[in-house]
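The complex appears here minus one protein chain, its other protein chains still in place.
When the chains are written out, they are named A, B, C, D, E and F in that same order, and each has its own residue count from 1.
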Amino acid sequence: MQPERTTYTLLELTRSIQKTFADRYVSAYWIRAEMNKLNHYSHSGHCFPELVEKQHGKVVAQMRSTLWRDDYIRANEQFIETLGQPLKDGIKILFLARVGFDPIYGLSLRIMDIDPAYTLGDIEREKQETILQLKREGLYEQNKSLALPLLPKRLAIISVETSKGLADFLEIIDKNPWGYRFFYMLFPSLLQGDKAVDTITLQLNRIRKVKNHFDAVAIIRGGGDDIGLSCFNNYRLAKAIANFPIPVLSGIGHSTNETVTELIAHYNAITPTKLAEYLIQAFHNFSVPVMEAQEALLSIPSEILKKEKERLITISNMIGRTVKASFIREKQTLQNQSFRMKREVFHIVSRSRYEVNQYSTTLDVRSRTIITSNHQILLQTNKAISDYCRRQLVNTNEKLTNMEIQVRHLDPVNVLKRGYSITMQNGKAIRDHHMVKTGDTLQTKLLNGTIQSLVQSSSNDSF
Amino acid sequence: MKDTKTNNMNYSAAFEELQQIVSDIEDGEIGVDELAEKVKRAASLIELCKAKLTSTEEDVEKILQALEGGSK
Amino acid sequence: MKDTKTNNMNYSAAFEELQQIVSDIEDGEIGVDELAEKVKRAASLIELCKAKLTSTEEDVEKILQALEGGSK
Amino acid sequence: MKDTKTNNMNYSAAFEELQQIVSDIEDGEIGVDELAEKVKRAASLIELCKAKLTSTEEDVEKILQALEGGSK
Amino acid sequence: MKDTKTNNMNYSAAFEELQQIVSDIEDGEIGVDELAEKVKRAASLIELCKAKLTSTEEDVEKILQALEGGSK
Amino acid sequence: MKDTKTNNMNYSAAFEELQQIVSDIEDGEIGVDELAEKVKRAASLIELCKAKLTSTEEDVEKILQALEGGSK
Partner (left out) sequence: MKDTKTNNMNYSAAFEELQQIVSDIEDGEIGVDELAEKVKRAASLIELCKAKLTSTEEDVEKILQALEGGSK
């Protein structure tokens, strides 16, 4: 038995779902998603963006959405204004949407607004990734490191033939007032939008074939709109430029931040005009020194020669002066020798004369001295003789006198005079009593007369 | 006044040599003996450099031929 | 007054010798016996230098006139 | 006062001998007996030197005048 | 007072003998007997020396005057 | 008082003999008998010496005066 069924019509169901959605998702929400396809219908002006979310390359969520014509125009303008490019496939967006369920069209997201700032960040990230990748591969500075010829006069221009930028560029380099001659060849290419990457790369490959005919590649794009410049951040294009065998110069007029292409280009001018001026400047940089060299050449050698002539005149004059000075010096030296000789000769003569006079004086004094001293000695001798003689005579006289006195004392008469007498026996003087005996006759001699006597006795009495 | 020695000369080499000569002359490093020779050389280098500024030898036709030849 | 010994001499060698002679005379290193000979030598060196200067001047003048004429 | 012995002498030899004589006289190495003789010799050397100087001077003067004349 | 023995004597020999005589006299080596003779000899030597000196002086004077006169 | 024996004697011999006599007299070696004789001899020697000395003096004086006069 089947229970009583409650049945609903499809409408009732769908209305119920509609109500549930309406109750549950009352407001609009900011949602992040990748816009796989914009699905812009140019006829109606509406878009039906296909939104997905990917994780690890796999689609994990997917939903259709609608972007009505007015919303699309407004959002697109904001995009262009902020990012320099329109809404397009394959960008990440942050959008304001309402979830709705329509009994007929089913579930849908109605995009009311898209925030370009979010996408801008995403593009910037992509740009940074390109830069990072190039740096990792060592290509970032590659083109810059190439040497730009002193005269970058042969240019392969990548541009749009009708571009105003190109016209500005050519105006300057073709009609420069200094007569500098450039050679250039246009390699036409799209310079914006998705197809730009491929066409630029294609032309770069062509130029590569004839690179020996060119000094540099110039990518020239006029100013005005900034739309579609993101192609210049493209990794593939950037790599092709970085790897290019001759310098790539960029003159891409825009007001936003520099693209990767511009960053890695050998030289980046902010406009085609500036690039042309840069090239003219390079010619100037070459021409000015050449002209200066010419001027130097016109003036300096003659100065050198003039100085050299002066030097020659100076040295020529010096020879005369020096030689004359040397003659004067030499004459002076000769004169000096003469003076010295004269002085010395007279000195010698006068010294010799002095010596001779000294000897003369000495001779005089000494010979007189000898004579005088001999006189003296003779006098002394004279005196000595007198003295000694007289003394000797006196001495002799004294001795003789003494002798006379002695003789006088010895004369016996003188003894007898004092009362003494001599007793004799037979004529001999008696000196000892033993010589006589009693009874002997003795004769005694007196001063006057003689006595005869007999000896009675004798004794040894003495004085 | 073209000198055979400069004909095939790279203009940057010419430019460099010119500057060297002028600098030597200015520094007084060039004596009377070399002066005329050096001035002559410098003059011919100047000619060469000037010509390089105002002339070009490339031919579009030749390049186009090369491009086509290379693309075959 | 030309001296055969100076025929192949260049300016700087001649000038140097000239300076040496002057300096030697100044320093009294040249005796009276050699003096006249040395002065003669110096004179011939001066002649040589003058001639070289004049010739160089003419050469340079010619070259530069051509250069100026060519640059107009 | 010329001495035959000085005829072929050059200036420096003469001057050297002169100096030797003067120096000998100054050092007292020459006695009175030789003095006059030596002075005579010295005088003749001085004469010779002067003559050489004068002749050299004239030669040099001639050369220099020729040089100055030639440089005008 | 000239002595024949001194006629050919030169100054230095005369001076030497003079010195010897004076020195002998000073040392008392000459007795009265020789004195007059020696003094006579010394005097004649002195005369000789003086004469030689004077003549040398005159000679030198003459030579130098001739030299100076010639150099004017 | 002159003695013939002194006629040819020179000063120094005379003086020597004189000194001997003086010394003998001083020593008392001369007796009375010889004394007068010796003194006589001494006196004659002294005379001789004096005469010789005086004559020498005169000679020397003459020579020296002549010398001084000549040197003025």
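Quick notes on this structure:
By definition in this document, contacts are C-beta pairs under 8 Å (C-beta built on N, C-alpha and C of every residue); 3 or more make two chains touch, one makes a residue touch a chain.
None of the values given here were measured: they were computed from a predicted structure.
Interface note: of A:117, A:132 or A:379, the residue touching the hidden chain in the full complex is A:379. Of the candidate positions A:325, A:389, A:435 or A:455, contact with the hidden chain is made by A:389. The set of subunit F residues touching the chain not shown comprises 1, 31-33, 35-36, 39-40, 43, 46-47, 50.
Take subunit A: the residues that touch the chain left off the picture are 378-379, 382, 385-386, 389-390, 393, 396-397, 399-400, 403-404, 406-407, 410-413, 422, 424, 427-429, 445.
Keep in mind that, in the parts below, only the chains that are shown with their structure count from here on.
Path length between subunit C and subunit E in the chain contact graph, taken as the least number of steps between touching chains: 2. In summary, the chains found to touch both subunit D and subunit F are A, E.
Farthest from subunit A in terms of Cα centroid separation is F. Per-chain CA centroids place subunit A at a distance of 107 Å from subunit F. Between the Cα centres of subunit A and subunit B there is a gap of 38 Å.
In subunit E, the positions touching at least two other chains are 11, 15, 32, 35, 39, 43, 46, 50, 53, 56, 60, 64, 67.
Multi-chain contact residues of subunit A, defined as those touching 2 or more other chains: 294, 297, 301, 305, 308, 316, 319, 323, 330, 338, 341, 345, 349, 352, 360, 363, 367, 371, 374.
Counting only pairs that meet the touch rule, the chains in contact are A-B, A-C, A-D, A-E, A-F, B-C, C-D, D-E, E-F.
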